[in-house]
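Only a single protein chain was left out; the remaining protein chains are all shown in position.
Then we have chain A:
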Amino acid sequence: METDGNRAWSQVDQQDVRPYMVTGGRTRPRHTMRLVSLLAPGSSPPADPLPPEAEQAVALCRDEPRSVAELAGHLGLPVQVTKVILSDLLDADVLSIQISETSPSRDVNALEALLVGLRKKFPDAA
């Protein structure tokens, strides 16, 4: 369920406090990111040992580009808090934002490829 109506108070407290600990009390990211923005490794390796959440984010993005929404889900942190952590990593050039192609909804080749892919992978779907 998405409501937190039946969460115990102690749990609520923990969940509300932890985000601000991992961001050092900051609540606003400096970089503009969308939920769907994709993050990939940047050109610098991390200089110092990173905090665990940042380390995890970097490791995930090393495998493949990851969206902000996906990273927040993996880290178990709200989106806004995740953005603050990612923003630091962008500043340090440890991560970079992937600029996506323009207007995929009008990209005939991409749509055709996806249609073929879906039909091949899921032959049961009518």
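The rule is short, and it goes like this: a residue touches a chain if its C-beta (ideal position, glycine included) is under 8 Å from a C-beta of that chain, and two chains touch if they have at least 3 such contacts; residues count from 1.
Everything that follows uses one rule, which is that contacts and distances are computed from a predicted model.
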item: Name under which UniProt lists the unshown chain, selected from "Ferredoxin-like protein", "Molybdopterin-dependent oxidoreductase", "Peptide/nickel transport system permease protein" or "ATP-binding protein"; value: "ATP-binding protein"
item: Footprint left on chain A by the chain that the document does not show; value: 2, 34-36, 38, 62, 64-65, 67, 69-70, 72-74, 77-80, 82, 100-101, 104-108, 110-122, 124-126
